[in-house]
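A protein chain is absent from this complex, but the other protein chains hold their places.
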Amino acid sequence: MKRFLNAPEAYVPEMLDGLVKAHPEALKFGEDVFSIVRADAPVEGKVALATGGGSGHLPVFLGYVGKGMLDGCAVGDVFNSPSAEQMADVTRRISGGKGVVYIYGNYGGDVMNFDMASEMVDMEDIPVKTVLVKDDVASAPKDEADRRRGVAGMVFAFKVAGAKADEGGSIDDVAAAAEKALAHTGTMGVALSACIIPQVGKPGFSIGEGEMEIGMGIHGEPGMKREALAKADEVAARLAETILADLAPGAGAEFAVMVNGLGATPPEDLYVLYRAVHDLLAQKGYGVHRAYVGEYATSMEMAGASLTLMMLDDELKRLLDAPAQTPFFQQS
Amino acid sequence: MKRFLNAPEAYVPEMLDGLVKAHPEALKFGEDVFSIVRADAPVEGKVALATGGGSGHLPVFLGYVGKGMLDGCAVGDVFNSPSAEQMADVTRRISGGKGVVYIYGNYGGDVMNFDMASEMVDMEDIPVKTVLVKDDVASAPKDEADRRRGVAGMVFAFKVAGAKADEGGSIDDVAAAAEKALAHTGTMGVALSACIIPQVGKPGFSIGEGEMEIGMGIHGEPGMKREALAKADEVAARLAETILADLAPGAGAEFAVMVNGLGATPPEDLYVLYRAVHDLLAQKGYGVHRAYVGEYATSMEMAGASLTLMMLDDELKRLLDAPAQTPFFQQS
Amino acid sequence: MSVTRDDIAAAMVRAAAALRAAKDDLTALDQAAGDGDLGITAGKLADALDAYAGSEADDLGKFLAQAGMALNKAASSTMGTLAATALMRAGQTVKGQSTMTAEQVAEAFRAAAQGVMDRGKAKLGDKTVLDALFPAADALAEAVGAGAPLGAAGQKMLDAARQGRDAVTPLQNKIGRAGWVGERTKGAVDPGCAMVIAAMEGVTGQ
Partner (left out) sequence: MSVTRDDIAAAMVRAAAALRAAKDDLTALDQAAGDGDLGITAGKLADALDAYAGSEADDLGKFLAQAGMALNKAASSTMGTLAATALMRAGQTVKGQSTMTAEQVAEAFRAAAQGVMDRGKAKLGDKTVLDALFPAADALAEAVGAGAPLGAAGQKMLDAARQGRDAVTPLQNKIGRAGWVGERTKGAVDPGCAMVIAAMEGVTGQ
């Protein structure tokens, strides 16, 4: 394992300790290191946003806690849901009197625990609304979209919903903004190598030299097809065409584009992919309103990338363009 | 090669095309794609800052072109200096009447070409001052510091000098600010795996499973020692102690700390390293003024990390804290 | 013959040992059909059970429910959460009691299975832990109803769980991470079934 670790069991708490030590102006711990909220939480009079999920995907989830995006995050062990108790703790600490919106990926463990958490805080009169992220178009066909996984598209949901909350939106407005963003968002990934859960110590699968897996999830969930590694332009076209078929944009549609690296893929390669996506959209008469190229939702040392497209209208543009300041995402 | 590429020869121009397409509000091309300047260049009445060097290190060098940091960058092929002609082109396009400061890493090809470029523009009455970055404490002993390589510490030099230029400093002031930052900065890296130059197609060296190379450079230049991969805390201590011995800080010194990932190393692991550095500095009675954890100077898919420490005084703090907006570096 | 707090605590310790012993097998099963963390989850559940078994509680209901909360905190992946839910639901059936009869053990088990179904919203035949739990709950209730002592009834329960597991092995997982693996799960043992059976083996000593 080509990694910097101490005891594998200590990996997540040490990482969290380091993160809060590096960003004390932005983040603070809740009940324990697994519950992290904005340094200025609770923000009174604002709908609060919480997320949560397993570790191993930085900046997802924790990295988006900050002004203009999320108020708090419950953090689990690598690829493991946090507990309901931790989620409830985050919820209590960020609640500013206008309710809390949960936005998180559609994974069984997370769903069960967030459901338990919302039952707990419901008894304490904190209203909660839940928005499940299911943007991975490769994870199930469109008519079974409820089975889809949540991947990098959640970052757009965090951004849009966070801006709506900053604008003074109600809990329903904020949840609706997140739902709207997600209804217009699709993501698809391609993996070139596996990653290692420190406590397991060896990869759960392998991808041969010269192979790629199209549609793989960010925990190594199997994709649509294992095939020969294609040229960057072809890979970009495969991802873009599949997402576009799913979103079915109208003529002249404008997009936010995210080319996300899974971990080991160099930023240079991501720009080679972005170029192909940009040119393909332009050829089809579509526009790019904003491009995000970099690591937004990772799988530790996995090599690979994902493409996310969000179709924009004026409201989504405004919410996407609003400022945000988090340890991993700054926009002004 | 687990990478997204088209023709290897097209790698750098395609990457640059993608980068400018993704960030049209920030960047524009000069004479060709290898010469890139701020979209609003030249900024009249400000000392301009230029850098340059081989590709394969994003965000270094190009990613720091923008408000508060650099005005332009000459870009070479992977691990190759750009040409003198490209550097001269960048220089002409960013010159705002107060002169141009070159800040770049101490590598033979770059030095020769920047020297040629400054001879060229000197004939056109553009005054140039050169600041060489030599922050890698592992690359030569302190009494041969002129032989040292320039690595991630250059980012602090860009930041400090860029802020000085924004404050209205003269060409001498800006160069002096960069020199001052660098005189107080040391970096040391550790690599866990190699990287591949696309046109070569295979790694130039290899690091065995369970091994690390302490002190390796960002092009795979050999380090001080090949040894068994140690625990994260030990690695962090090795890097920090070596740099501290070189910088010889006074009691209660305050630092800017950068834990930089070389490419394949997960952000989580970088925070595990940061935590160890933070605690070690605290134990010695030193303070952390600002922490930067992430990918700042990479080597494509190389696994590994570097630590940079900059000892701060009030002026350096002010210049470091000033706002900056570039495609890869935002601070407000 | 009635079951006391100490009996339950001893069963927890036996389950913990069995879970710990099954770690590597569970990791391998979950690597094939999921994300490979089930061995870690089993280890965490084992540690949490061992740590909890010595706790005091006013009555059996609280003893079980608090055990569930401890498990959820320690291991909150899908199986950890379902295990926690199971214990919390079981606890609800014996609130205020300091012992429970064999019939009440069977009832608590059924409530636990139902809790897992409510929480996870899976159906029988989706190839999850439910396909081991429900047949086991039925068999236990039937045997106890027919007057069998708990030891013999436990054997029936375990047999039924194993049969349930084997019955769904040829099928495709329909839910959870394994649901995304699709076709390739046909013929593979469901990792969650394997985990509850390991725990039952520990409890029954068989």
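Worth pointing out:
Every chain is named by a letter (A, B and C) in the order it is written, and numbering of its residues begins at 1.
Assume a contact is a pair of C-beta atoms (placed from the backbone, for glycine too) under 8 Å apart; a residue touches a chain by one contact, two chains touch by 3 or more.
The structure displayed is predicted, hence computed values, not measured ones.
Contacts of the undisplayed chain with the visible chains, over the whole complex, involve B. Checked against the hidden chain, the listed residues B:Gly220, B:Pro249, B:Gly263 or B:Pro327 yield one contact partner: B:Gly220. When the missing chain is restored to the complex, the residue among B:Ala7, B:Met112, B:Ala183 or B:Ala282 that touches it is B:Met112.
Taking the complete complex into account, B:Pro82 is the one of B:Gly30, B:Gly66 or B:Pro82 that touches the chain left out. The missing chain lies against subunit B, touching residues 76-86, 107-109, 112-113, 115-116, 139-140, 147, 149, 197, 199-200, 204-205, 217, 219-222.
One rule holds for everything that comes next: only the chains that are shown with their structure count from here on.
When chain centres are set by their Cα atoms, the one at the greatest distance from subunit C is B.
Inter-chain spacing, taken between the CA centroids of subunit B and subunit C, is 55 Å. Separating the CA-averaged centres of subunit A and subunit B is a span of 29 Å.
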